[in-house]
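Note that this is a trimmed complex: some chains were dropped, and none of the rest were shifted.
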Amino acid sequence: MYLRKKMKLPIFSYRIKTRYSETDKMGLIHHSVYLVYLEETRTAFWETLGFPYYKMEDEGYFVVVTSIEISYKKPLFYGDTIRVDILNFESNGLKFSYFYNIYNETRDYLSSYAKTSHVFTNKEKKVIRIPSEINEIVKKFL
Amino acid sequence: MYLRKKMKLPIFSYRIKTRYSETDKMGLIHHSVYLVYLEETRTAFWETLGFPYYKMEDEGYFVVVTSIEISYKKPLFYGDTIRVDILNFESNGLKFSYFYNIYNETRDYLSSYAKTSHVFTNKEKKVIRIPSEINEIVKKFL
């Protein structure tokens, strides 16, 4: 799907505990929930940086998902503790992408990896360039 | 929980097919999803009456849930077709309540019954009296 960076510390890691309501009748966490975990991790990341999503929305811009690629390697079960690692970013002024691993800490294996891409929009839902304050923050990690 | 009206035709009936993602590891539809079914039924009801929710929101008022009571009698399974019946209303000018049955048509039994109560608010989230246009519509059923 894409080349994962090897042997590099994650930019950010976030722990989540899976919920009963997130399971399906196969006994596993439903595959759509992984997207929620990725989003929660992005949320926590920007909050840690002092620039939470609601602050972005207050300042009049919105982050919209434009594409997702995710590979499910090994399952997550109810009650498992997972760690979502943001491994890397990519940005071209308009599009902003994250690369992740989802690691199952309870069972000690890599569960899945993913890439999500995003654009910023204004209140009228027009795509805008990535705001400079966002760029400043991101640069520190690249 | 409350007295259900007996031997009376439902005011409105709506069919829904359960989804795989709505199951949990017990193999049943997760209990929180029933609230989504009730909401979808209210949505369809007002749409049928020519007064869909988004029109309400366009006109500047919002419907907020203030309480829910639900009794789960028999389960729903993946792929089942259910029928949500709105049995009755109750209104006192400020609070508006619906009474429902959720009937499992695939397995031919009553699955659950429920009552939901609501208030209307304006854009500033202040509770307002039930709009007269809503009252007019509802009166026809009482």
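Per-chain residue numbering starts at 1, and chain names A and B are given in the order in which the chains are listed.
Convention: a residue touches a chain if its C-beta (ideal position, glycine included) is under 8 Å from a C-beta of that chain, and two chains touch if they have at least 3 such contacts.
Keep in mind that what you see is a predicted model, and the values were worked out from it rather than measured.
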{"item": "Full complex, copies of the single sequence (shown: 2)", "value": "4"}
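Assume only the chains that are shown with their structure count from here on.
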{"item": "Interfacial residue positions of subunit B with respect to subunit A in the complex", "value": "20-21, 23-28, 30, 32, 78"}
